[in-house]
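Of the protein chains in this complex, one is absent; all others appear in place.
As written, the chain order gives the labels A and B, with residue 1 at the start of each chain.
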Amino acid sequence: MKRKECIKAYAYLLPCLILASVFFLYPFLNTLISSLLRINTSGVVLGFAGLSNYALLFKDKSFQNSILRTLLFTSLFVPLNTFLTLLASSLTARKIKGFGPVETIFFLPVAISLSGATLIFKEMFRGRVSIINRLLGLEIDWLNERFPAMLTLVFLGVFLDFGIDYILLLTSFRAIDKRVLEAAEIDGASSAQIYFHIELPLIMRMLLMTVFLAIKDALLIVAPIIILTEGGPFRSTETILFYYYIEAFKSGNRAVQNTVSTLMVLSAALVMVIYSLIFHRRDKK
Amino acid sequence: MKALRIIVSLILLLVIAFPMLYGVAVSFFPKSDFNESKARLFPSRLEFRNYYRALNIKNIGYYILNSVGSAALGTIIKLFSVILGAFAFSHLNFYGKKAILIILMATLFIPQDAILFQNYMTISSLHLLDTWLGIALPLSFSASSLILLTLSFSSSEKDYYDASRLDGAGDFRYISSILLPLNQSVVLLISIQAFVSIFNSFLWPLVVTNKAKARTLQIAITMLGFMEEGDYGAEMASIVLLSLFFVVITVIFKKRIEKALENGINIK
Partner (left out) sequence: MKKILIFAFTLFLILPLFSSGEREKGVTIITIWHPNSGLIGEAFEELVNDFNQTVGKDENIQIEAVYQGLANDVLTKVKAAAISKTLPDIAQMDATAATDMNNADYLVTMRDLGLREEEILINARNAFSSEKGLLAMPFNASSLLLYYNKDVFEENGVEPPKTFDEFIEIADKIGEKDEKGNVTRYALQGVPTTFELTSFIGAQNGLSYIVNKKNGHEGLPTEVLFGKEGTYKAFLEKWKELFDTGYLNSITSGVSTEFASGRSATMLQSSSNLSTVIDSVGDNFRVGVSEIPMVNEKATGGVAPSGGAMFAFTNSSEVRKVLEYFMRDDVQLKWAELTGYIPLNVNVYESEEYRDFIKENPNFHVAMSALNGSNPNLTNLWLPSAYQIYYSFQKNIDDVVNERITIDAAVDEMVTTIKDALESYEAQNIV
């Protein structure tokens, strides 16, 4: 590595590093250290706590519940989101005449605010008389039954992430060199073969990236829950960050605040290690 | 085969478009429509009062200016930092590349609420309370934009970079005349996302502003108290109006977006 190139790179990274350090890393470091201390609700440090804050957290049944709920949400949301965005982008990757507006509409959810979309869903799934029930002939009290409430959240999550994932995948499909596809066609490959053996591997990097972002969004979901279900009915949609929101943010529990934030970032590290392993293996091939 | 493709796409289209269309329909519901024993698809009559209420904000000009201003400022800062950062990650070799990338990516998982108080103190000690910069700064770094752009940049041909360097063009020249045009769809996407997310944020702008004239549109609308008063029609009207702003932008830039989409990202 050339020294000059290094210095240049650091200079280019400076804006990112400053913003990230001042507004994310510095506050996080504070949190990390504080998680090892005993701090009262007014913020006064009472002493060293070691890992006892963590022990307290994992003993809390509500926290245990929130981990399970988050995993359930993630395992429902990520596959559905990936499937639908991949489906939409695969279907429209090759231009269909007059489908320009369709692409724009698939992209439009990006323009709607999170709270706006959530309120629309709240209205769409409101009780037994909701419009969704009427149109589909169902009798579900969506937000007052445990699993349906979770499903509503999943649908909302997909709607919120649809636009950006769709565009990312669509543009990846379209960037594939047409000559490769044509050559395969001439060789007599079926369109399924072309799709699974040529196109899909070529967009795999971006697909993995959208899956990564979906996992991130799923593990961190909270704002839609605050508006849509308040963790209900009966604590069935209380995710980790919702637990965090009511206990740390609203009730001022410092131990929960510091330990949960630290654990979230540690779990991020875990996800990224797994990811870099996947990327590494792919790059080797 | 093509027919199947079209049918499935249209079903998906309906699923995605329905919430938006229903939002528009609900924004015209008179109050009594919310109480009916079967939910309505269309309003019984068009209630324009919802829109009148949503628009009836004193000094709305200030709020719009502040929302647009802080969001634009944040978007510019974000683009500036992320483009340079992504360029460094994708085109240059340097010590600690992986480590820095991982540290930056870890910020994705820091809960916003966790850093609210600390950031308030920082902004306050920088004397940036009640300013656009104060609203924008903590919202203008995004690791997800950085990795998307890095991913996108790293797949453009390195040959171009070498060639442009041989021609004596500097990095900035290369970024602005080759890299950005090649990746315009992703750049456009993250700009829109940045703008929308800052424009729509509520808690942070509320926390860093005290003066009425420094407030943003989201706060002004919340202050109308539609949710607390159970005025869902007016609430929905305000959501439609806010979204409309972006829809108009999308329509204006439609050609550009479509052109960008045609090119695609050069992911290998």
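Definition applied: a residue touches a chain if its C-beta (ideal position, glycine included) is under 8 Å from a C-beta of that chain, and two chains touch if they have at least 3 such contacts.
All values derive from a computational prediction rather than experimental measurement.
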item: Among A:R38, A:R94 or A:R205, the residue in touch with the chain that has been omitted; value: A:R38
item: Of B:F18, B:F117 or B:F253, the residue in touch with the unshown chain; value: B:F117
item: From A:G50, A:G127 or A:P201, residue that would touch the chain that is not displayed; value: A:G127
item: For chain B, the residues touching the chain missing from this view; value: 31-32, 34-37, 62, 65, 69, 72-73, 76, 116-117, 120-121, 124-125, 129-133, 202-203, 206-207, 210-214, 219, 222-226, 228-231
item: Absent-chain interface as seen on chain A, which is shown; value: 38-43, 46, 52-53, 56, 60, 62, 126-127, 129, 141, 143-144, 229-235, 238, 243, 246-247, 249-255
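The criterion applied here is as follows: only the chains that are shown with their structure count from here on.
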item: Centroid spacing, where centroids are CA-atom means, of chain A and chain B in whole angstrom; value: 16
item: Residues on chain B engaged by chain A in the complex (per definition of touch); value: 1-2, 5-6, 8-10, 12-13, 16-17, 19-20, 22-23, 26, 36-41, 77, 80-82, 84-85, 87-89, 92-95, 97-98, 100, 102-111, 113-115, 118-119, 122, 137-138, 140-141, 143-144, 146-148, 151, 155, 171, 185-186, 189, 192-193, 196, 199-200, 202, 232, 235-236, 239, 242-243, 246-247, 249-250, 254, 257-258, 260-268
item: Residues on chain A engaged by chain B in the complex (per definition of touch); value: 1-2, 5-6, 8-10, 12-17, 19-20, 22-28, 30-31, 84, 87-88, 91-92, 96, 99-100, 102-117, 119-121, 123-124, 126, 129-131, 133-135, 159, 162, 164, 167-168, 170-176, 191, 202-203, 205-206, 209, 213, 216, 219-220, 222, 241, 244-245, 248-249, 257, 260-261, 264-265, 267-269, 272, 276
